[in-house]
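One protein chain omitted, others in place.
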Amino acid sequence: MTMQKVIYLIIPTAVLFFNGLVIYGTAGHTDEKSSCIQCHSQQNKTLSESIHIKSQIKCVDCHGGDSTKSDKVQAKSPQTGYRGKIKRTEIPKMCSSCHSDVEKMNPYGFPTDQYTQYLTSRHGKALVSGKEDVAVCTDCHKHHDVKSVKDPGSPVFPANVPSLCGSCHSDFQKMNKHDLSSEAESKYRQSIHADLLLKKGDLSAPTCSTCHGNHGAKPPGFKQIEEVCGKCHTKQKEFFEISPHFKPTSQGEFKGCVTCHGNHRIPQANLQIFENTCNRCHEEDDKASKTRNSIINLAMNNNNYFNVISEQLENAKRKGFPVDEEQVLLEEAKTYLMQFAPLQHTLDILRLYELSEQAKSTLNKISKSVREKEESDNARKIIIIPIAAFLVVMSLGSFIKYKQISRNRIMHK
Amino acid sequence: MEVQKNDPAHQEKAKSNEISRRHFLDTMLKTGMFAWVAGMVAPAISYLWPVRKQGPGSDYVTVSKVDEFQVGTHKMVQSGGKPIIVIRLAEDKYRSFTAICTHLGCIVNWDREKNRIFCPCHAGFFDTEGKVISGPPPQPLHEYKVFVIDGEVRVKTGGGV
Partner (left out) sequence: MKQKISTWLSERYPMDQVKSFAKKQAGKLLPPHTSWWHTFGSLLIFLTLNQIITGILLMVYYRPTPETAFESVKYITTKANFGWFIRGLHAWGANIMIVALIVHMLRTYVMGAYKKPRELTWVLGVLLFGTVLTFGFTGYLLPWNQLSYWATVVGTEITGAIPFLGEGLKILLRGGEAVSGETLSRFYVVHVVVLPWVLVGLVVMHIILLRTQGLSPLEPVGSEPKLDDNNAIRFYPEHLAKESVIFPIFFAIMVAIVLMLPVELGEKADYFSTPEGIKPEWYFLPTYQLLKYFPKLLGIFVSFIPMILLFIWPFIDRSPFRHPKQRPVSITLGIIALVIALFFGMVGYLSENTFTFFGKKVHFDIYGVPRNAIIQSDSEKHGIHDSEKTKEENTEKK
């Protein structure tokens, strides 16, 4: 091996090695000038994942002290404003020192009302009144490894929120002390919302904080329920407000949405709700029950008819009829029927009837056009008669010819 | 044997009858064969002739396959030269609007981060229902219906409803 070759080998290796050293030296050392990490290496590790460290927030910004001093006593001397571990009761205030500062938060586009909200929440009020066993900022957002809400690994990521809230609210002993139920999370997990959020990964589905608020967490009052649900179920809200139930709701005599749909364990809405809940207030045989029966019948007839027609269409499609147009019509009918459920909240049988008629006439159109196609196909089959007749004549002609030839041959002999 | 006993004239007649019958049969079979072949060739040629007539499905524009359309993204299609924007908001939630801004006719676009449609010309913003959020546009965007049929996203551009 010549000298040159050796150098060629050594130089890249050396470069790689020193690169490695530099990378290794900086990796994880997020606050590299700080003397804190000389002792608190464990904290530093979790800090490296923090959204704060990426924005140059350092240990001393929360804990006080002087990180430029390498001597422990000097670094933690009272003159440096050293605070050490923050007391639970002081955490919200400490966080708010930045997060309520409009000037500081503006570049990130963050709101600054978390602290104010927190003070209005059950958590905040309890904390102010001296109870320490309530949630403060760090219980949800963690201490050092604070992550963005958009990070799926963050405890406040929508899909993680039920577990997060449940970490206290499902604890019977903790809840018992405050006279609260510990079943909310387990009930929620059986709901259609949880199904969408946790199983189907639909992040637009509500988690705990969607209804209860996050920083201002508290259960919505009965008067606000309608607004809370109506944030997403806009049509339902709109229709409910013109229903006979609206007046007693606004007067506080009726609990609105939750009366029929429940709260945490909200099932997929279906007609069963009519059968199970109306009779809690209404007598069997009264006017309301009759309306209820009409709605159930209407809805069931709609669905049945839709199923019949879609099966008819499916069959035609399988047989190879061109049914593109009808498939679009079926989608239109489906759109009508999807409006039926929200419209039920009006309890207005006339409007429901009208909508059903629209759906029905679309479905009728499909049925008629499919039937026409099948009939024209049957008509096509009649053509077999002349074809078969022609072929039979050909066959008979050939048969006569055959007989002639055979006869001729015998005669010939 | 019997034929021989008859008088020659009758015999002659019978023979010519026989011949004409045979001639008819041959002609019939030949014509039949010809008609048969022609009857088979005609559908074959008609089959090969490209189908050019616009079917009843022309009121619809196919956007793409469902699995090629990611949630949160948008696609642009055109119908009769007019651009249409299609947005997939959720698994089974699509919205489609004319992509022509109601302000001065610029082509609008989809802002995924902010969940809104924006017009780059004069900072007009529309929400996911096509309504104007802010900016100069005087009217909401015209909405089209979107259907998912056979795993394809289609926009209904013509007809009623």
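As written, the chain order gives the labels A and B, with residue 1 at the start of each chain.
Just so we're on the same page, contacts are C-beta pairs under 8 Å (C-beta built on N, C-alpha and C of every residue); 3 or more make two chains touch, one makes a residue touch a chain.
What you are looking at is a predicted structure, and each value in this text was computed from that prediction instead of being measured.
Engineer: What residue numbers in chain A mark contact with the hidden partner chain?
Structural biologist: Residues 317-322, 377, 380-381, 383-384, 387-388, 391-392, 394-395, 398-399, 401-402, 405-406, 409, 413 of chain A touch the chain that is not shown.
Engineer: Can you list, in ascending order, the chain B residues touching the missing chain?
Structural biologist: Contact residues on chain B toward the absent chain are 29, 43-44, 46-49, 51, 55.
We adopt the following convention: only the chains that are shown with their structure count from here on.
Engineer: Between chain A and chain B, what distance separates the C-alpha centroids? Give it in angstrom.
Structural biologist: Here chain A and chain B have centroids separated by 36 Å.
Engineer: Where on chain B is chain A touching in the complex?
Structural biologist: 22, 25-26, 28-29, 32-33, 35-36, 55-57, 60, 90-91, 145, 147-150, 154, 156, 161
Engineer: Using the touch definition from the top, list the residues of chain A that touch chain B in their complex.
Structural biologist: Per the touch definition, chain A meets chain B at residues 200, 202, 204, 322, 324-325, 327-328, 331-332, 335, 390, 393-394, 397-398, 400-401, 404.
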